[in-house]
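Missing here is one protein chain; the remaining ones are kept as they sit in the complex.
Labels for the chains are A and B, by order of writing; each one numbers its residues from 1.
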Amino acid sequence: MNLELVPMLQQIMLVLASMVLLISFILMDQVRLVAAIHTFAWQGALIAAITTIVAISEGHMHLYFSALLTFTLKALLIPWMLHRQVRKLELDHEKEALEHPVIASMIAVALVIFSYWLVLPIVQQELIFTRNVVAISLAVVLIGFLIMVVRKQAIAQVLGFMSMENGLFLAAVSATSGMPLIIELGVAFDVLVAMVLFGIFFFQIRESIESLDVDRLNHLSESEKE
Amino acid sequence: MNELLITVFTPMAATLILATVRQLKWAGWLNLLASTAAFVASLFLAFRVAKTGPLTAMTFRVDDFNVYLIVLTAFVGMTSAIFSRPYMQYVCETGKINKKGMQLYHSMYQAFMFTMLLALSTDNLGVLWVAVEGATLATVLLVSLYRTAEAIEAAWKYFILCGVGIALALFGTVLVYFAAQHTVADGTAGMTWSVLYTGASKLHPSIMILAFVFLLIGYGTKVGLVPMHQWLPDAHSEGPTPMSAVLSGLLLNVALYAIVRFKMLVDGSLTLSSKPHMAGYLMMGFGLLSFLVAGLFLHRQRDIKRMFSYSSIEHMGLMTFAFGLGGPLATFGALLHMLVHSLTKSAIFVTVGHAAHIAGTQSIDHIRGLIRTQPAVGWALLFGVAAIAGFPPFGIFTSEFLLLTATMESQPWFTLPLLMGLAIAFAGLFRNLHPMVYGTAPKEQQPVQANMIPITVHLLLVLWLGLSIPGFLAVWLNRATELIAGASLL
Partner (left out) sequence: MNLQISLLALVQLVLYALLAPLVAGWIHWVKAKLQNRCGARIFQPYRDLYKLFNKEARMAHTASQLFRASPYIVFTATLLAASAVPLLSINLPTAAIADIIAIAGLLALSRFFLALAGMDVGTAFGGMGASREMLVSALAEPAMLVAVFTLAMTAHTTNLASLVGFQLTETFVLRPSFMFALAALVLVAIAETGRIPVDNPSTHLELTMIHEAMILEYSGRHLALMEWAAQLKLLLYGTLLTNVFFPWGIAQDLSLTSLAIGLLSLIAKLLLLGIILAISETVLAKMRLFRTPAFLNLALLLGLLGMLSHVILEIGV
């Protein structure tokens, strides 16, 4: 692919997509919970920006709406809800350092390579650009998953979950110029409900183990049981 | 069309009513009423489809494959509702949940039914995803209904694992849509299953196989395929028993249904490529692994509901394997197995609910002498386990026999692990069953008020299917087989 032949809007999109990936890395290494929520909000804003760019270049009206939806949901509403819960649970100064940050980042790098390797079989010339962005979004999804694995704190895990969703939005927007509006609304609704439920669970977990360290949820396992 | 709308939207209306009205007394009856209405409507729907062929309208599509699952779902939903009304009343009396919990339970029960029926009847892959995710959201609060530390842990695991899985499934769906956009003339129709199915041969094979990997892992999490099965035993053992019955009997089926639908698309796009059976092989691998691992884990369980949830994983693995194997015989067997397994497993969970009620615990070591304390429950458990373990003359024997025959025909070497797995699971179930049914009952153990209707109906149906498959059902399943495997069996 010759980058000089790619239109300017798509070049900007590449830059933004790579920044989304960078934010995933930052999100994983972010020690302070509140800062992590802000980082996540930025990722949502970037996704909305990418949607807007696709909307401009493709001229689809419904993508503007989708961009607005993403921005409201991912950059404003969900971070705000998390913020409120953090304040209510008095976790404002909560810090959680990863046990092995370097290993975690290296695994994340490996995941990026892996996702690229996964899409490599797609070789049609006209799909190359899209394929590459799909690789990035897949990496964002997988790193979101990794965040959920390496983080012990419930809210940080939810951030990982939501950043997975961000990767999915990125894939949908870049690969297919967005899904049909009705589906997108459905997905957004599901995400929102999930967020509300997560909020309920924070309190339930806190009530039950007096902390949000999910590692301490370990009553149910195959090894014990009398 | 009307039948379909009534089937799907009755539960939704019931959800809204139950969520808003705080009339505790009637909630259980209303729940039952809505489930019955949905079931009756689904019967009409099935009749209609049998007479006039597939029904496609307004992004719905009901063909021979999903109509039988719709009927099954509505049926199990109804019988579980029969059981759940008195059972939840008893739970409420023990003080485990309050009135608010009851309200939540009933409305979410109907919401769950709605999402299941919507997922089955929709023609749009996006709506399918939204509905399956909705099913998670509807049930997750029910798993943590009792608010014990274990229940909350189980619900959190369920939420997180299924959330991750379902996210991967969405990624797969997006990839399918991506593949479709370059072949389907009307880009927005790229999520409609029937449109994709007609043009499946033009879909880009490498994108489709990549998509299928994600879909299999994603929906496979919901099916409970090993190694994504971790949530399943926890959610089944900690949630209320009627929930376990519908989760095992219905949710797993619906997730498997989604995988099979996608497999049909992928097979269509791969026919001309170098590896036409790739999707089938993947399913066989995951299925066999789940089948064997779950069989082994059966032996280690000390919680009765956990044990039967591993049995569910085992059977879902078997079905996944069979659908992966393809061919008319295996597909027919898998469809039949889906049916009998749902009926048997929900009957077993209902029985287990009564058994745990009698013994006051779910621990296998403390449930003793059921047949002495309350013969009905004891016999029901015995027959249920005999049926699930694949004893003749129950229906599961028939379907497993068909599956083994099909395996023998196309992949003879796989017969060996299958037989081994069946033997392991059989041993695992019976070594625990024996003391529970026959052992000496503790002195203070009292019989409870048990509603045996759902259990009896289910087990009799399974028995009937084992003795002779009625002609209309055979034709019906055969038409579904024709749709999935491309060739008819009869």
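The rule is short, and it goes like this: a residue touches a chain if its C-beta (ideal position, glycine included) is under 8 Å from a C-beta of that chain, and two chains touch if they have at least 3 such contacts.
Since we're looking at a predicted model, the values are computed, not measured.
The chain not shown here makes contact, within the complete complex, with A. Of the candidate positions A:L21, A:V34 or A:A175, contact with the hidden chain is made by A:L21. Touch with the chain that is not drawn comes from one residue among A:L82, A:A135 or A:M148, which is A:A135. Contact residues of chain A toward the unshown chain are 1, 3-4, 8, 11-12, 14-15, 17-19, 21-22, 25, 29, 101-102, 105, 109, 112-113, 116, 128-129, 131-133, 135-136.
Keep this in mind: only the chains that are shown with their structure count from here on.
Distance between chain A and chain B, defined via averaged C-alpha coordinates, is recorded as 30 Å.
Touching chain A in their complex are the following residues of chain B: 124, 126-127, 129-130, 133-134, 137, 140-141, 144, 147-150, 152-157, 159-160, 163-164, 167-168, 170-171, 174-175, 177-178, 181-182, 188, 190-191, 204, 206-207, 210, 233-234, 237-238, 297, 300-303, 363, 365.
Considering their complex, residues 118-119, 121-124, 127, 130, 134, 138, 141, 144-145, 148, 154, 157, 161, 164-165, 167-168, 171-172, 175-176, 179-180, 182-183, 186-187, 189-190, 193-194, 197-198, 200-201, 204-205, 207-209, 214, 217-220, 222, 225-226 of chain A touch chain B.
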